[in-house]
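Got a structure for you, written out below as C-alpha cells; questions coming shortly.
Omission of a single protein chain aside, the complex is shown with its protein chains in their original locations.
For chain A:
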C-alpha cells in the first residue's frame, strides 16, 4: 500500500504499461525450513502488525492453528509428520503468498488496479479496487488468496509492503527468534541460501536445495528445504507450480480475438443491410393476398 506509483511494475486488468522510469532491486524473503522451530511468532507478528485477528479456534489434534489461511490469517505454520529414510521427520512450513514474478492472481483479476506488482517483486492486493469475484483464487497455483465472508474481498500476505516501503523488513522476519526467516535483496537471499544448502548437505541431507520455482518466473518468498526433491512433503508445496493453462487460455489472446469476431458480426450485419438491402415481403405475394380478399368480397356480394 505504502509503495508509490513509480514503484509499480504491473497492475491487474490494465493493458498499457505502468511507469518504467525507476528500477529498484528485487527483494525476497527466505524461509529456512531447517532452522524453523514452529513457534508461530511469525503468525503473531503478522497478526499484530497488520492488525487482524483470526478466531482462536479449536485444537484439531495437530499444532496447526489456525488450520488454514484466511482473510484474517495471512500466514500459517503447517506441521507435517513424514517418514524419510526410516526416520520420523517433523517438517514445519510457514505458508503464505509466494509473491510470484509471474503472478497468476494478477493475470486472472478483472478489476483494474485491484492487484499490484511492485518492481521490488511484492504482489499486493488493493482491497478498495477488489470486487470480490474470486478470479485470483483460480489464478493462484499455491492456493493462497482468501475471500472474506464479512466483506467479500480478497486477502493475502502483503510481504508487509508498507514496512518494506520505508526500509524495514516484514514483521515475521523481524520477530523470528531463530533467524529462520531472512529478508533482503533477492540476490543476497540466494547467496545466503546457498550457504545453508551447503551446510545441510554436509549434515547428510543430500537433496537439500532452494525452492524458487521457475514455472512462475521465480518467487519473492523462497524456501530452503532439506528435501528439495520432494517439496510435496511440506504439507503439499507444489513441486512444479505454474499458472493453470486454463487460466492462460481464459486470459490470453482468446478474448481480444473474440471481441474482434463480435465486432465483425455486428459490422457484417450493418454492411449486409446496406449492400444487400432488407428482405421485404414481395409485391407479388402482397397482390396475391389482396386479390384473394377482393374475390372473397365479390363472392359475398354475389350471395347477398
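Heads up, the rule we're going with is that a contact is a pair of C-beta atoms (placed from the backbone, for glycine too) under 8 Å apart; a residue touches a chain by one contact, two chains touch by 3 or more; residues count from 1.
Simple rule for what comes next: contacts and distances are computed from a predicted model.
For the chain that is left out, the UniProt protein name among "Formate dehydrogenase subunit gamma", "Osmoprotectant transport system permease protein", "Aromatic ring-hydroxylating dioxygenase subunit alpha" or "Ger(X)C family spore germination protein" is "Formate dehydrogenase subunit gamma". Among A:23, A:88, A:166 or A:281, the one in contact with the hidden chain is A:281.
Per the touch definition above, the residue from A:6, A:62 or A:262 contacting the chain not shown is A:262. Touch with the chain omitted from the figure is made, among A:49, A:74, A:118 or A:135, by A:135. The omitted chain makes contact with chain A at the following residues, 13-15, 110-112, 129, 131-135, 137-138, 143, 147, 152, 244, 246-247, 249-250, 254-256, 258-259, 261-262, 265-266, 269, 272-273, 276-282, 285-286, 288-289, 292-293.
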